[in-house]
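One protein chain is absent from this view; the other protein chains keep their places.
For chain A:
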């Protein structure tokens, strides 16, 4: 089974190739960033979401190289493999979680990641201002990371959260949609 294989790969890499840091350090650092953004944008949560996504994108475009260096993975054959790889290897080695891949659309271009646990959101309570619960996607940085990382391997995707336990939903769910494959760039014409 391919799924079992990637689970094992993820486990092995996590055990052997990954330097660990204290989880609370990550959680608190990330929380501080979000809190600071909320202060900077005067609680305009749409802007905060956007900014988090952008920061994630910038992380993703580099993280993919680290991912490839650590895993020596070859290119995935199809988007289902990609999803499997993101969950069982990507999230595993960087956050030690394996979100569940589910809710595939019939054309295999869109899926959901269900986060049973989310290290970024430990200890977090959203501000009680009546808007954060409806507007802020606390872990939105993850959407950006995926977009940046996949763009580097020629996949243009769109990712957004559709529910978050922090908002009182039953699950934390991210929706990922493949928009198109990016063509190789040609060298500029000689003059």
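We take it that contacts are C-beta pairs under 8 Å (C-beta built on N, C-alpha and C of every residue); 3 or more make two chains touch, one makes a residue touch a chain; residues count from 1.
Basically, contacts and distances are computed from a predicted model.
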item: Hidden chain of the complex, named as in its UniProt record, picked from "Trafficking protein particle complex subunit", "Ubiquitin-related modifier 1 homolog", "Translation initiation factor eIF2B subunit alpha" or "Large ribosomal subunit protein mL60"; value: "Trafficking protein particle complex subunit"
item: Residue of A:69, A:162 or A:179 in touch with the missing chain, whole complex considered; value: A:69
item: Chain A, residues in touch with the chain not shown (by the definition above); value: 58, 61-62, 64-66, 68-69, 72-75, 152-154, 184-188, 190
